[in-house]
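Dropping the structure in here first, questions after.
Yeah, one chain of the complex is gone here, protein chain that is, but the others are all in their spots.
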Amino acid sequence: MGSQRYPTEALRCWGKAKELREEYYLNYRDAKARGGLRWAGGAWTFDAIPYGLGDDVYMLTSEPYGASIAFNKELALQCMEAAEKAGYPRDLCSYMRIYWGSILLDKYPWGGGYPKPDFIWQDHICCSHAKWYQVVTDLEPDIPMYCVDVGVGPYHQLTEHKIKYVADQLADGIEWLEKVTGRKFDDEKFIQAVKNECLSTSLWAEICTLNKAVPAPLDEKAMYSLYVFGTLMKANKKVVDFYTELRDEVQDRVARGIAAVGNEQCRLMSDTQPPWGFLKVFRYLERYGAVSVGSLYTFGLEGIWEIKEDGTWGPRTTPMAKGIEIKTRDQALMIIAEWNLSKPEWQHFYHPQLKTDMMARIAREWKLDGIMLHYNRGCEGLSCGIAENRLGLLKEGFPVMTFEGNMGDEREFDEVSVLARIDTFMESMGYKKLY
Amino acid sequence: MDIFREWYHDRHRYAREWKEKTGGKVIGYFCTYVPEELIYAAGMLPVRILGSHEPQDVTEPHIFGMYCPFCRDCLAQGLKGRYDYLDGIMIAQSCLHIRQAFTSWDIHVPREFSYFLPMPHHVQSPRAYPFLREELAAFKKALEDWTGKTITDQDLDRGIEIMNTNRRLMRQVYELRKREEVPVTGLEAMYMVLASQMTDKVEHNKGLGEILAELPNRKLERRTGDRLMILGSENDDTAFMNMVETVLGATFVIEDHCTGSRYFWNEVEWQEDRLAAIAARYVDRPPCPTKDWPKRRRLEWVLEMAREWGVQGAIVVQQKFCDPHEADIVAFQKALQERGIPTLFLEFDVTVPLGPFRIRVEAFLEMLRQEDLF
Partner (left out) sequence: MITAGVDVGNKYTKVVVMKDGQVLSKYMVLSGFDQQQAAEEAYTRALAEAGVAREEVRCVLATGAGKGAVTFANDTITEVGADAKGAVFLFPSGRTIIDVGAEEGRAIKCDEKGRIVDFAINEKCAAGAGSFTEAMARALEVPLEEMGPLALQSSKVIPMNAQCAVFAESEVVSLIHSRVTKEDISKAVHDAIASRIISMARRVGVEKDLVMTGGVGRNVGFVKALGEGLEMAVLVPGEPEYVSALGAALAAAERAAG
């Protein structure tokens, strides 16, 4: 529609992505009936470790779970209201409130009641992360909980003892897992999962790197449905395979000049989780020929990156590619701890400047015209320092607009006023609606 | 007793005079997990950065409005230049809210020295001890690099001694609050703790020593009345405390705030490795909610205090948008109520609306008194 400049094509992997996601939630639901185990934890948790308990162990990660429910505005609202009725304040993380609501209402969107996990395996990132599951254990006191602290400081200041602190907690966690599940921990399976995680998170970064191309082969709206596997089961072989296939397909799109948005004339990036119930904001942007090609959030929440020899940003070289052979549990723990601590979307917890620098790099390397910051009331973690990011990016000379909203709580999103802001922003950059 | 209030109100003058007198350096800190032992050992004055409870309009460009008003009030002080005498600023890892006050300060009001200490969150894990010990060693080195002076074991012992004495004396004051007729009001106790966070503790200890000589025989001009506990986020809202105690005739006999008991409760226990000893003190102290998991240790401690101090009702306060406390409040209110301690929940802002809050507290007290009757 409206001044098409580039050819477009639907993604071939699309069906596979849908299938994989569906299967994930059903596997979790049905694990018990098949004699398996199931566990719960956050999207950032060290999920490679429970793979050591066997092949019939399934997890439900809480943020994507909250986001899935947020798509369904009605159910999301019911969940949040249930949490509020139980006394939990409305300004807490909206994923968390949705999650508690799904327990309180005993509802699972894929059918049945809330599927209680056998154990909780979490890590503590923002102020709410460990507390999220602590409240779950308030509601369901017989679920055992383990949680790892990753708050050792920014990656560029990492030292051996900091990595060891995380690795040691994980080692204790393994003993704890053996105790609460009564299963023997299989180091080989675990080491394989560590390798998978390094591969999948590096592959995702590689896919995002391909989006430097003009026109962008992927738009952020599509990326949301694809990056999610990193948050669901980044240490699973299936994700490695899927991302490999996706990488090949995106490479092919770039080679053939296939665009995500055919009338691309203005490249943007966003920041933090979007208001899931209002992804139509991205459709609205297309009327200006504007496409969001990603964000630090979609790139670096699960993607692991490094600065390449030519000084640009690209996928981090895996330990395997460096010829490192992973032989022991301790070695694998140190590797996976260090790998996770290099996560880009983690550095701003320590200083906004670290994020501003990465965002400015994206803006330059991905050839952006402007930046849209979602001041997300739903997530204290990813909104942390966002006002300073705005100031920093303005100082670097990029046009920046902000809009307030909430990834999960649509009551905090004012559609009319956000669209009006977009109009003003586009007008100020000199773009006119194409249709 | 007035001296504590004066120190609190004249905090900036105090620090400036201290600098003039001693020629030493002043470090402003944002969180009570900062190991002041090391700062005293380095011969410097640690002062806690607190807000001023005035509506302000300078932080909006720096901290998004979803974070707590306390962290914004603190930052406002920096942006307005009220702490221009600071030589350094630092924070220990606690919540993300106050950390933003620190980082924005770091960007816009830079000082000679700026330090983030990764205080572990997993304080219920034994791994936290060696980790923090190493972090303290790194911090000590940073201080030494800054001043060019080595911090010796004797220095550390002196730092520990100053801090421990203060803790011991404060505990003695708090012991007296167990009495049927308490010799100090909650507001007075609050001033004592607050003053200890912004003065040279050697001097503060002296003040405490003097007051402790009188306290056992001190009689307040009024009866203790309803014995209240106040707990939750940071709280130096003296106007609120004063309103409840003078207008409504109840008394706060104990509290759980980082501007109160949580700050000074436990001492450093001697170990040959001084840094390990200090680390253990901070890992073991009454936790801030963001570090209190998987078990609810803080809750056990609060219930214990409520029992020992004969608490009849608890006011649970929370800075608006304070995530760490918000995740605790439901569990706390439930547990307190199960033990026959009614609770009242209030949300604090930079200034609290005294009128509406008075009505709420009044109704709460009326309810407590009714329960007494039956």
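Per-chain numbering from 1; labels A and B assigned in written order.
Just so it is clear, a contact is a pair of C-beta atoms (placed from the backbone, for glycine too) under 8 Å apart; a residue touches a chain by one contact, two chains touch by 3 or more.
Bear in mind the structure is a predicted one, so any value in this text is a computation, not a measurement.
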{"item": "Selected from B:Pro61, B:Pro110, B:Pro126 or B:Pro216 as touching the chain missing from the view", "value": "B:Pro61"}
{"item": "Interface with the unshown chain - residue positions in chain A", "value": "387, 394, 400, 402, 404, 414, 416-417, 420-421, 423-424, 427-428"}
{"item": "Positions on chain B contacted by the hidden chain, ascending", "value": "53-61, 65, 349-351, 353-356"}
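One rule holds in what follows: only the chains that are shown with their structure count from here on.
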{"item": "Chain centre separation (chain A, chain B; CA means) in Å", "value": "36"}
{"item": "Residues of chain A defined as touching chain B within the complex", "value": "86-89, 91-93, 124, 126-128, 130-135, 137-138, 145-149, 151-153, 161-162, 164-165, 168-169, 172, 349-353, 375, 377, 380-381, 383-388, 390-391"}
{"item": "Chain A-touching residues of chain B, taken from the complex the two chains share", "value": "60-64, 66-67, 93, 95-97, 99-100, 103-104, 106-107, 116, 118-122, 125, 127-128, 130-131, 134, 289-290, 293-294, 296, 320-321, 323-324, 326-331, 333"}
